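This is the structure, below, for whatever I ask next.
Let's look at chain A:
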Amino acid sequence: MARLKLKEHLINRDWCKGCGICVHFCPKHVLELDSQEKVVAIRPEDCICCKLCELRCPDLAIEVITEQSDQDAIGTVKDAISTSEESINTSEQGD
Partner candidate 1 sequence: MAIKDYIRQRYFPQMWCPGCGHGIILNSLLRAVDELGLDKNEIVMTSGIGCSARISGYVDFHSLHTLHGRALAFATGVKLSKPELKLLVPMGDGDALAIGGNHFIHAARRNIDITAIVMNNRIYGMTGGQYSPLSGPGKKATTAPYNTIDNQFDVVKLSVAAGATFVARSTAYHVLESIDILKKAIRHKGFSVVEILSQCPTHYGRKNKEGDAAQMLEFQKNTTAKIGSKALENDPALIPRGIFVDIDAPEYCEEYDKIVARAMKQSQNSNLDQTLINIANQTCEK
Partner candidate 2 sequence: MTDNIKTNSPTDNNGIKTDNIRFVQGNEACVEGALYAGVDFFAGYPITPSTEIAEILSRKLPEKGGKFIQMEDEIASMCAIIGASLTGHKVMTATSGPGFSLKQEALGYACMAEIPCVIVNVQRGGPSTGNPTHVSQGDVNQARWGTHGDHAIIALTASNHQDVFEVTVDAFNLAETHRTPVILLFDEVVGHMREKLVIPEKGELPIVDRLRTSVKKGVDYHPYLPREDGRLPMSDFGGEHRYNVTGLFHDMWGFPSNNPQVVRELLHHLVDKIENNVHTITRYKEHFLEGAEYVLISYGSSARSAIHMAKNRRERGEKVGVLELQSIWPFPEAMVREKCANAKAVIVVEMNMGQVMKEVKACVDNPSKVFLANRIDNKLITPTNIKTLLRMIQGRGV
């Protein structure tokens, strides 16, 4: 499984409502809310491109752009998510 390489976090500040979901669930604590309650990628170098922020955003306001194409990324994303989920879940409560 090839590791995805982050190109950038594309954040639509008009659409972001600062709900904090992406911040809370980022397994690598890449994201934070700034002084205007909008999400910013504070530690982009730590991003593993799991795309959980993009999948869980209610406002479609954040997009994780990777170096690879989307098609290549699908299987890799699913692998990345199960890896990150396992690392933060306790065994009783996991998927």
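On how the list was made: all candidates are chains of the complex that A comes from, given by their letters.
FYI, a residue touches a chain if its C-beta (ideal position, glycine included) is under 8 Å from a C-beta of that chain, and two chains touch if they have at least 3 such contacts; residues count from 1.
Quick caveat: nothing in here was measured; it's all calculated off a predicted structure.
Enquirer: Which numbered candidate, 1 or 2, lies in contact with chain A within the complex?
Expert: 1
Enquirer: Can you list the chain A residues touching candidate 1 in their complex?
Expert: Touch list, chain A to candidate 1: 14-15, 17-21, 23-25, 52, 54-61, 63, 70, 78, 81, 92-95.
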